[in-house]
Every structure is written in C-alpha cells, then in structure tokens.
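Subset of chains shown; positions unchanged.
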C-alpha cells in the first residue's frame, strides 16, 4: 500500500540533509528541534489520519490504482472537492494549525491544467512529465510543498524591472541536462518537512521568460538554504514549560527558501519560458489555495470557539447570555466561511486535462471572507476570555513551592475547573490568537494565497458586471 | 400537460371572488388594480418561466409522472435543492422581486416531513391527505401561499396567554364536516394572487391544541378578508407616470389575511391539535424559507448591482476605481449569500418521508447573512448613485413643454446616456432601496421567515458547541 506511517515519514525527513538556519544557527534536523518539531508532527498527522477510517484522508487514485493520501490527489469529481473542504476542516480542528501539505496539492492540480494547455498550444511535453511526477509522489506517499511566492523586492515593479533580477526566482543557466535556478521563495510553509518542492512562477510577461519556471526539486537538493522564520513567542518552545506554550503538540513553520544555483534536470521541469501560461497558473494555484482556507481555517476556528466556550465555563460564566450571543456570532461567521468553500466545490467544473476544479469566483469569495472573519472571531474570543489571557503567570510560578499555592488560589474561578486547566485554556487561546498560532489563524488568513486585493482583482475578472447591467436594463424595458 | 400559461393563470385569479381592501376600498379584482397588478405579473412570471427552456422552473414530478412547476415540487434530491437556489436567483433577477410562490413550496415540503412523523407517532392519516393535495396542485398548476405568521398580539406572550385568543389563528369550532378557523395571518405575501392557502401554526405547547392547526383553504373561501398593505411610494402606481415608479412591470404585495369563522373540511386538514409537532413544523418551514433567500434576494441584488453600475456609467464615472471597489464589495457580499444557500443544499439530507431537505444550520447561516448584507449593498449602491437619486424631478417635469428641455439639459451627465435613461435608472434603484421594492430587498430580508434572533436561536440548537470544546480539550491532551 502506498500509505506511509507517520513514524516512517518522520524518519525519512529526519534523515534528509537539509540546510536550515534558525536564529543564526543550523538545525541538527527539522524533526527533533523543539521549535520545529510541532510543525513536523502536524505534517505527520496528515499521514496518521490517512491510515484511520472515516477521516476521508485516503482516496483511490486511478493513476496508481490504489488509495493515496488526498494531499497528493488529482481531483476527478466535485465529490473530491467537497471531501477536501471537510478533511481540511478535520485536520485544522485536530491540530489547531491545518494541513501543511495543501500547497503541494494545489500545485499539482494547477499544473495539471496548465501543462495540458501548454502542451496543446506549444507542443511541449510537460503534462506526461507531471503525471509521472504525481504518480511517483502518490506511490511513495511523499510530502510536497508548493513554492510560488517570490520575495518580490520592490512591490511596484515586475520581475524584469527589479534592481536585482534574483528577487524573483529565475533560470540563470540551462544546458542539455536541465536548468539552474537562483532566487528565493518566501513564507515557505512546512517546506523543511517535505520530500519535494514544486516551484511555480509568479505572473510573467513577454521578455520575462527567465522567470517563467515551474519544476520539482527534491528538498535535499544542493544549493538550497532555509532561513527559518521567528514567530511570536517561539522561544517558549525551548523553555521546557509546555503550559506556557499553549499548544505544545502542534504548530507550523515558515522559511525563506534560498536557491543558490540549484540544478534541476529536464524531466522535472513543467514550464520553462512559456510566459503566456503563467497568469493562468497563478490564477489556479492561488484560487485552489484560497478555496482550501474555507476548510482549514474553519477547523482552527472550531478550536478557538471551543476554547472560548470552555474558558467561559471556567470563568463561571457558562450560562451568560451575553457570552452565548458572542459564541453564536463566532459560529455564524465560521460556518459562513465553510459554506463558501462548499459552494466553490459544488460549483466546480471539469477541465480539459480531465480533472475537476473548484469555482474560481467562489474560491475567491471564500478567501475574502477568510481575510476578515477570523479577526472578528479572535476579537470575540478575547472578549469572552477576559483580561487574564494576556496577564497570566507562568508554569514555573504555578509549580513554585511557595508561590504555586497562591497562584492556584487566586486563579481559581469556577470551582469545577482547576486553576491549571483554566491557565492551559488561556494559553491555548493566546497561542492561537497572539502566539505563533496567530501566524496561521490570522496572518495566513489575511495574506496566504494572496492579500485581499488579489481576491478583489480576481473577483472582477471572474464575475463581470454585464449580466447584472443587462438584468437592470431588461427590467426597465418590461 | 400540467403547466399553465401565465395568461390563463391571470384569468383564473381575476375570476375568483376574493375580498380585498386597500385604503378603505374593495379591489375590483387583484389582477387589474394598478397597485396590485405588478405583484400579479410577478407570480405570472413563475408560470411563464416554467414554459421556457433552461430556466429550471419545470421539473418532473414522480407524483404525477410529468413536469410540474418547481414551485409545487416535493424535493427528492440535493440536485432539486441546488436547482432551487438557482431558479430563485433567476426569478429574483428577472423581476426585481422574487418568486412569490415560495412560501407554498416551503409549506408542502415542511408538511411532508411533519405529517409523516405525526402519522407514525399518532396513527393519524395526514400524510396521504397532504400527498393528495400536492398531487392536485401539481396537476392543476395552482399557486399556493404559505400562511404561518400570526399577528401575535403581545409578543412576550404565548398563543394561550393573549388577552384576545384570536391573536393567534385558532380552531373555534369542529364537527364531523371539519373545523372552523378564526384569527389572522400577517404579512401574507402574494396571498391575494394564490388559488390556495396553506395555513400553518406557530409553536404551540400543551393546552394550546386549538392553535395547532395546519390545513389548506381555497383563496375564495367565505369569511376571508384581506387588508392590503401600503408600501412606500405605492401611490405612484396610480399616477400614470411609470418613470416615477421605477419598476412598473413587477412588484410584490402583502396583506393582513383575516379569517372570520372560515370552514375547512377534514380532508384539507393536515394537523389539528398535535402540539408536539408544531415546533418541528416551524423549524422546517422557517429554515426552508430562510434557505431560499440565498437565491431570491441574491437575484434582486444582481439588479441593484447592475443598476448601480449603469448609474456610475451614466454619471461619467464608469472607470472610477473607487466605484469599482464598491461594486466588487457588493458582488462579494452577494455571492457570499448565494454560496451559503448552495452549501445548505449540498449538505441536505434525506427524510423519513422520502424527501430531501436542506441543512438546517446552513439555511439559518444563509438567512443571518441576508439580514445584514442587503443593507450594506443598498448603502453602497446609494453611495455610488450620488445624491440625485433622492432629489429627482418627476416624469411630468421631464415631459413638460417648457420645463422638459431644462430638465433634460441639467440632468444629462455622461453624453452617452440620455437624461431620461439616467432618470429611469435612478428611479429603479430608488424603487429597490427606498420604494416599495425595499419591502423585499431590505425588510423581508430582515424579517421574512423570522427576525435575526430566530436564526441565532436556531443556530444554537443546530450547532452545539460540544465538538468544538472536545477539539480544544483534545489538543491540550496531546
């Protein structure tokens, strides 16, 4: 069977020689370092869930004729898309973070459409190569990242107009064997925990052929360096006080992935210079990813809502009507995001490549709501929690021989909830809304797969106003 | 074929002897009176559309084995539900008002579930009676209203605790032949243009058996009187100046329907005294109707967006970025409502009665958004339109021999749009957001099928917080 145990996955990643710096020092490995381990466990959870019944995380793939992890699936039906929204929510709820292999999933599905179109218009042979790659990652159950976001330098300038041409990743050399890449990809979610990276270009125009490169690169390819990003309260991971961490089990990580003349053989190249296909690739990859936020962020919000509700009880206010109203509003906002993603799935359509993709307009509607509602959900959660969430003593204080009993005495609220549990709930909510979890619940919700303005631009393209104008005109003519 | 032409429908309604008062005077008939005619035409449009291809307004019914109007269809699949969202939007967009037969549709589908359950628990015979009724309305293609909302008197008191027991409609007599009804139903949308009324009870408790009555009443039954409601700017319908009306072709109407000892034979009774089934009936009928607002109000909003966009062009600001951003926001809000309804459809589930119903939680999420977004869409439309929308000269001014040229001169903005067309667009938007169309786009969005608080209460019931609390607990335990 293709499906791998989480343990075996972790062993494989542990064994890879990947160059990662964090706070100026190299990681021994990305699995055991206390700051990175929770993110590794989060990816591992996508392996674990696929081996469990009823999670929907394994599905049969016609490509290899057996069940594969849905993180590597080419979608063949609307049901695949609906299922995705649900398993994304499941993993989000189960980890407080989300399904870290999703960018890779979006990348293979976007490339499937675009390579097919390119082969047809250009006579290239990218699509079969891609299918071979997908077959391999399915068969070997590999974790794949999707690397599109360039560092972009001056944001008002295109790839070809930057002072430093490397500010968008580009091909700096090519020969019979393949191409050589230089540049950097920013905000690379969980890339250090993947077997493979799918490198994708941002939109390029004529004359920017060097930047129009899509390809697969193994994560231990020579020339790749990761600069592991700091996150709020990341040091708590190293302080041996899990209570203060809030969510010790899981987390996420981002890195700046630098390509210092990385060689890629031709059989791993899926686009190279065909600039006219880059916009569609960006449109599809971005929109697929926006779509998935209506599952994964909803799952995180489930945890936020649950934590807020438990804190209300711990505060002795489980029956408060004011608090109940706030919880209802949080649920309403959350289900609205979820509904948008479900709708994008059900309005999906078949592509020439034989796959099925979500409705692009509704995918962007989903994400535009996701750029707003988690912030309000977080604000309402903070409102419910009360001031203590951000003025809390530490685990060491709680466990201090002399101080501990006083901390326990004065942090006990409802007699039914021990002070230590109340503190743990505060820390969990702090983690999700002001700690490193906020990177995902709030910031990635805002900027992941593009800032709000990108959704608006896409909506204008996908939903022209002519039919609405025609409807108004028609009514005046009746 | 069961499907009827709109002309035949109008003839039938015109011929019925229904007692209707408007501003203290009886209507000759509800089809030709200038105030009521646009609402009649709106119902007629549901007949017209069913005869057209590609509208989705006719569908095969297993009950009679031929296509019926979808307004009278018992839903058998999620596809029926998805289709409903789409044809509701179509009719909304086509009329600026919506599908006036929807309450009847919701009533038969709610009764299908509840009569089936009642028969099973009580051994009653309501379900076959209902199916016979549905078969008849399908076969004869009848327009049916759904009459649930009682006038309710003191809102803080239950049916049995009112000073006047008639403030909730009730059974005041019963014999071998049937029951006698007294009371009134409020806000009866298009009831004067229907062949049949489906009377439904609001929630009743033990001791309130007299109020627990569901039955069908022909619209010309003796003892029924309608008091036709005034709407903003309704007099313009009578002033022979269609430009000032804004939307001369279509409209809606509500009436206070008074039952003054109306007899109903037993074969038309679908619930009588079984109070324990009333809450489920209210839950289903309300939620089905809330669900449909994600189609029909979205269709009206399509017209609002189209009119705002045309006005921007007429003002010479078609290319303005500020306005484009507002239009995009309007589209985004509108598609969010639509997405919620689609999601409620796709998450629908089969019932014991053999039908399929939308997801109750998501139906309420849909409507809770509908209580908010149309107001913001209307505000943005007004923002785009500019002050002239509410300070506009009249058609008579425009057509005045001496004044007309001056009005034309000074109301011309973009040279590409004649002043008269610009005025017509302003009036259309005024109609929809401040005129009698606002009754539907704004007020019915807020209160139709229950006020926002009703959705919140339902959401709390449908989405318990335990799973979210469990998720938070589980994360702390990892």
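Think of it as A and B in the order they're written, each chain with its own count starting at 1.
What we mean here is this: contacts are C-beta pairs under 8 Å (C-beta built on N, C-alpha and C of every residue); 3 or more make two chains touch, one makes a residue touch a chain.
Computed from a predicted structure; not experimentally measured.
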Total copies in the complex, given 2 are shown here: how many? 4
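The rule is simple: only the chains that are shown with their structure count from here on.
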Mean-CA-position distance for subunit B and subunit A (Å): 41
Subunit A residues touching subunit B - in the complex, by the definition given at the top: 82, 93-96, 247-250, 302-303, 305-307, 309-310, 324-325, 327-328, 331-332, 335-336, 338-340, 342-347, 361-362, 365-366, 368-369, 421, 424-425, 428, 456, 459-460, 463, 465, 467-476, 478
